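Excluded from the complex is one protein chain; the other protein chains are retained at their positions.
Read from first to last, the chains carry the letters A and B; within each, the first residue is number 1.
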Amino acid sequence: MSRNARRLLLRIAFYVLVIFIVIYTVFPFYWAINSSLKAGTDLFSAAFLPPSPAWTNYVSVFEDQPFALNILNSVYVSGVTVIISLFLAVTAAYALGRIKFSGRGVLLLVVLSVSMFPQIAVLSGLYEVMRWLGLIQRLESLIISYVIFTLPFTVWILTTFMRELPKELEEAAIVDGASPWQTISRVFLPLLGPALATTGLLAFIAAWNEFLFALTFVGNNNETQTIPVAIANFSGASEFELPWGGIMAASVIVTVPLIVLVLIFQRMIVSGLTAGAVKG
Amino acid sequence: MATVKLENVTKSFGELQIIKGVDLEINDNEFVVFVGPSGCGKSTLLRLIAGLEDITSGDLSIDGSVVNDLPPSERGIAMVFQSYALYPHMTVYENMAFGLKLAKESRESIEGKVREAARILQLEHLLDRKPKEMSGGQRQRVAIGRAIVRNPKVFLFDEPLSNLDAALRVQMRIEIAKLHHDLDATMVYVTHDQVEAMTLADKIVVLHGGIVEQVGSPLELYHHPRNLFVAGFIGSPKMNFIATKVTAVDDAGVSVTLPGGETIKVPVNGENVQPGDKVTYGVRPEHMIETGDADAHIDGEVFVVERLGGDTYAYVRAEGTEMITVQTSGDSHVGVGDKLHIGVSAATSHLFVADGDALPLLARNPMADARKGGMLSDAPGPKAEPH
Partner (left out) sequence: MTADASAIAPENLGTETAPRASKLTRQRVRSAWIFITPMLIMLALVAGYPLISTIYYSFTDRLLIADHNTQFIGFNNYLYYGPNLNNYDEELDGYFVYYEDTDAALVYRDDGVFYDLDTEDPDTGAMDPYAGEIDTADVFEWQGLLVDSLWWRSVWNTLTFSVVSVGLEIVIGLVVALILNANMPGRAVIRAAVLIPWAIPTIVSAQMWSWMLNDQYGVINEILLSWGWIESRLAFTADRFLALPSVIAVDVWKTTPFMALLILAALQLLPGEVYEAAKVDGIHPVKQFFRITLPLIRPALMVAVIFRALDALRIFDLIYVLTSGSRDTMSMSIYARQNLIDFQNVGYGSAISTGLFLIISAFTLIYLMLGRVNFDQER
């Protein structure tokens, strides 16, 4: 075989692999969209395009379930979680990233190990805390408990970003008479905009997707459920037949905004993930 | 009216002592330059004065009161950083006004001070720009403007010109000299560039390994270096050093042998040396003549020639030395392989004893106390940089 022919063959193999990977990653989502548009018995045919596309599944999601409420719940819980974590994390990251004091190394280790906690290990203790606070079946229980995973990684990522800001900038602020809080709020925060957006987005996605705590603390009530619990517990008219069309419609509804967000902020997300992991 | 006084100031980072006991007095309106090689502690010393680092021991006073424990903003200092450290998200105006706002000054007073500083630095038309929309020289002026509006007792400059290209550096150097002249302020300036040091300073502080090697006016350091380090550090090209021995000592000076066998009597105080002592003979390249009659001569062979146009440097190998640099005129015809009979003069020769200290010259060089270079008070300022 000539050199050129071999090269061509390698090229073709490469692109076949690429196409395979794209199909592998995209197909399940495509199938969900496809199924969600199939009404009635069409659903049970494996047609790759809906024979007669219909919105009935989407309508039923909102009519048969309090799904709109579930979306609001998730937005509320994730939004407030992000705000609390960012607020706590910015000040902590400034201290950990830019002030030298004894005990800093230990604190960084604590933050890191909390982010590696298996959530189940705190479930029973947390359940008691929530019962004591009177928050069982209330969304606030989720806001508080989600901090366990959003806070460590926001602190971790923001500490990395804080360290990268030039030292002389901070010293200029000190010479100008800025207090540490003024240095954060008036000099660093405006510069950390992209970092905050990235970390906030990652925290939002993590909170939006959380299942174990949501299932345990607010899972017993259709009205207080968040989206993941609602989708997991989706029930149809009959007890034995899962409403797959509805489940797929609901899945598409909550996934499309996420995919759009992720695609828009692609670069930032990748930089955030790697700031937290690769540079560590 | 501001003086700065350091008394036995030391600074350690952990076990490592960076500043090993510095005593220094800076007078009112003086322009003092800290100069020295990398790692000599000059920046650290400046940061100690600024209050950005804690003093490990010793006292620092500004205007007669000890300020060791005061934060930078309460010391009456302003600092210009190497990287300018402008706040990237603020306009030029906001950058200059930031410190005043934090000090809760009135709007009118801030406006007045910022406009005045902008006028001095010819930044008036740039007040609404952000740092990233400006050139290096303009940013540097904003950084200086930010210092001016604070109306500090002492200006601190940390290698402010090292990020500029060569041409701009000369221009900003002149601007800073003019600023010192106009503001009549005390300034402390750190640099590793001896041209900046020689041209700007009223007083140069040569630092080496955390201690002060010598303090003095630029020409005092040039003509009366206190030791081998200062002699080698000040002046370009570097002073030539030749290891030799004392042959005779009397009231008029100390005699030493030069490569080639001739003897020269250097007019220094020889109280502490005896014939036979090892000493180092020093002479600057610009004080040697390529050929011709002089107090004494060194014979050698040229192995490299560098022609700079105005000057020519001939690198000479002589018996018992590694290399001797001779500075001669641009139209010299010296060539590689030439044998030179280099002339040196006793008056411009130096002698250093084994521990590096210079033997004091018997006569003080008249230029050592010459008036500092300066400018007419109504001299036109350098042209603003085009943008």
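The definition used in the following text is that a residue touches a chain if its C-beta (ideal position, glycine included) is under 8 Å from a C-beta of that chain, and two chains touch if they have at least 3 such contacts.
Source: prediction; values computed, not measured.
K.L.:
Specify the residue from the set A:196, A:218 or A:254 that touches the hidden chain.
P.N.:
From the options A:196, A:218 or A:254, the contact with the absent chain belongs to A:254.
K.L.:
What is the set of chain B residues that contact the non-displayed chain in the whole complex?
P.N.:
With respect to the unshown chain, the touching residues of chain B are 12-14, 16, 18, 38-44, 47, 51-57, 68-72, 82, 158-159, 162, 190, 192.
K.L.:
In the full complex, which bits of chain A touch the chain not displayed? Write them out.
P.N.:
On the chain A side, contact with the omitted chain comes from 14, 17-18, 21-22, 24-26, 28-29, 31-32, 35, 43-44, 46, 88-89, 91-92, 94-96, 98-102, 104-105, 107-112, 114, 116-129, 131, 144-145, 147-148, 151-152, 155, 163, 167-168, 171, 174, 179-181, 205, 208-209, 211-212, 215-216, 227-229, 231-232, 234, 244, 247-248, 251, 254-255, 258-259, 261-263, 266, 269-270, 273-274, 277-280.
One rule holds for everything that comes next: only the chains that are shown with their structure count from here on.
K.L.:
Between chain A and chain B, what is the gap in Å from one C-alpha centre to the other?
P.N.:
Chain centres of chain A and chain B, defined by C-alpha means, are spaced 57 Å apart.
K.L.:
Can you check the complex and tell me which residues of chain B touch chain A?
P.N.:
Chain B reaches chain A through residues 50, 52, 71-74, 77-79, 81-83, 85-89, 98-99, 102-103, 146, 150.
K.L.:
Which residues of chain A touch chain B in the complex?
P.N.:
Within the complex, chain A contacts chain B at residues 166, 168-169, 171-178, 182, 186-187, 190-191.
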